[in-house]
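With one protein chain withheld, the remaining protein chains of the complex are depicted in position.
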């Protein structure tokens, strides 16, 4: 789960990392009140869960009250990569002497968290990695011992930080790591961490990604989920215990298992890509395939108005495919979809399952023997070319 | 540093271990008020930093108001092993169905904390170790991973705890370990941990020893030190940065270094033991031997009215013994002690140092060339037999 | 021969009295596995599918002589169950549980890296492993497999069943099928399983099924290039997944431009691996 900048900075602040004293506004008037509290100039920053908001005009420095009014008005309601901006963060504008990058991330291969820092702050770290890889310093952390003081000094030394700032840098790095551990984060990032002209270190921007697998033990963070920033269907799917990610294609996919779900999506693209056809979603219905869960999944898929056909791909393993087929038909009759549906059943009793589907003689419901055939039929159907 | 029962139980309670709801009284009236609050019967328990208070009559169950008055009156002011009882804990009397022993201690050889438990609670664990060693269960704890849930189940199983209590036992064990770690304890002990007739688990008695080396980071615990329970001279020594432990002999010792200080004590006993003569104290004056520190140490030693002679044993290493000798004479002239003092200087420039002492011609100030000679002279002096 | 487990493996089921534990215990027994007992704290003395239930792994090992376990306990208790199994000295632990917090898994992972540990952990969040005709530790449907000489290693569940089923249908039996799981830090990685297949006399060819996210397939490619003599075919899922979005598995996410199908397929091809665009091509690529 990704946190908004203001949420991440809220957690930073709670753990002792200095952040600007700004607040969040949902209207222009609120933005003006906050700006009056903290004084001009201010930075008005769109709170959206995507990168590139700066380039999209979602971050502006306002030096007058008119500018606060103008920029807040422009940014609130703006679209950035399909997401509407509902909130802005109004922060005091800092006098920046130096910008640093500082993050704690997970190194999968090492199975360890790693402190990453760079003197090249303020730009995307992938850009630095590409242009100037030697400017990125990595210090691995023993998860059982935590970040040693000496490690923060090694990093401070390696990024050529003036020694006057070592202690503040060490405190911030240790707190950032604590923030990472205590909140079950998989990423905590400060970019930029700035040294102001007054010699203070401040986390000007913040990013946090929380381990979804651990959200159950962080009710406070789980409650921060911004439902307005998420597709409504995704919210409903999560509530139904279904893994669903909305995409931009035309073929709705319903699959049991994440790997097979990705593969099914890939097949629609493989056979439809040349015609601009691809998956409308990722959907993993999980184990078994009871009629009510299938029905819920169907409704979620069909709530996407781009969907032109649906591909259901179920591998019957311990659950037998004939049972799955019966559940499918029941769900179909409940939801009564108005687009063609291709069902491919594989595994145990797949032949019997296919027969049940065919025998049901439902218009718009087609069987397929292989994934290849199913994907091809779904592409045809999406193009309106399947009878 | 040892904590009182009520202090240990206060820390237990804070961390979530169930303890009785009693409070501490310093007068009979206070004890009555507490007993009225919690209801009869109550247990009145002397709060002294020594074992064996039960045998000494320091723990009594009071079933009537008269008994509360009587027992509180008797116990307050009682002497238990040289210590006056200034406080009693008034706890509700529990209906005990079973008594268990549970502790976290340090295993020096393994370099690990160890959870120790026994179904034989309520008696001293050394007694159990002696009579029925197989009844003591030890589970080693990885200090970097903490106490695993499964370990508490292994212990619960090994002490034949009824399964209905496993969860409560696991919670208490984990909290006891947390209490150990978070407070830098070297021992946290619940003895007995009882199961009441009502099926509740309660820590009826508690003991904690805190690592003196870590007290600097636990101001709250350092402030719990009971100065009334400690020799006044020990308090003054601690404030002067001197390690001092009052003992019961007649020869005051002043030494630089803990090992040499123990050895010096041992020598007085070796040569005086047959005549009932031995060390009056342990005193490590630390590095160097400036005149003011020597003077402070001398005053502390002489505040013990049992002292009949003083043995000063200083190994001049990097500090030269002749310098030490000059400091000694200055301190001597400041304090003007009225008992014989034997000074033994060894190491660098020891001969010059001895000459300085001898040349000073101070009555009651005697030099010695070896530790053996010094100890023998100190014993003679304590017997009044040194001219 | 097979790898990891065979008919001599004595298996405990941790969490045997739960719904999943009960069901799959029955399935495992039906597919030839020597299940010797189970563990559920507080339920020692019960019986499930004719097998004794113990309160602790320690007791269960002492009494049954088990040398492996399959963990079905829910995610929040999974790390404790893994530590219990490791500390009891089991040779093989298969953790089906999902979701397991990454931080919990990190502790287990680093604990296993210490020299004194001899336990092999598969998972978590994995379907387990299947040595057709000999043993099944986990939830891979036994019917999909068939004894033979193809080694299968995969991050996925049902996608693996598909591929194994297709192999069996094409007459290509398997030595062992290993699902290592789709979490970012698995107990056992591709390279370790590939090494086992390379060393296993029964295994002649290998199938690797990967997905987007992380660098595990790149490391596998480097290993194959340097150390493998047996032919390998592969499929990588997630070609159509957009960056920055988690596709079901905690590990299946393209971050900072790393972990795309393209990169992985390219590295594997360069290592001489035949990479399928469509998993149904795999039996053909092994001919």
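Letters A, B and C mark the chains in the order given here, with residues in each chain numbered from 1 onward.
The rule is short, and it goes like this: a residue touches a chain if its C-beta (ideal position, glycine included) is under 8 Å from a C-beta of that chain, and two chains touch if they have at least 3 such contacts.
Since the model is a prediction, treat every value here as computed from it, not as a measurement.
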Contacting the left-out chain in the complete assembly, out of B:7, B:268 or B:380: B:268
Of A:157, A:228 or A:333, the one touching the omitted chain in the full complex: A:157
Touching residue (missing chain; options B:30, B:211, B:334 or B:355): B:211
Option from A:23, A:69, A:86 or A:148 whose C-beta touches the chain left out: A:148
Contact set of subunit B toward the excluded chain (per top definition): 106, 108-109, 111-113, 125-126, 129, 142-144, 181, 184, 186, 211-214, 216-217, 243, 245, 247, 249, 255-263, 265-270, 278-279, 282, 284, 315, 317-318, 346-348, 370-372
Touch residues of subunit A, complete complex, unshown partner: 142, 145, 148-150, 153-154, 157, 163, 166-167
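One rule holds in what follows: only the chains that are shown with their structure count from here on.
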Chain at maximum distance from subunit C, centres defined as averaged CA atoms: B
Between subunit B and subunit C, centroid-to-centroid distance (C-alpha), Å: 55
Junction residues of subunit B, two or more chains touched: 145
Subunit C residues counted as touching two or more neighbouring chains: 107
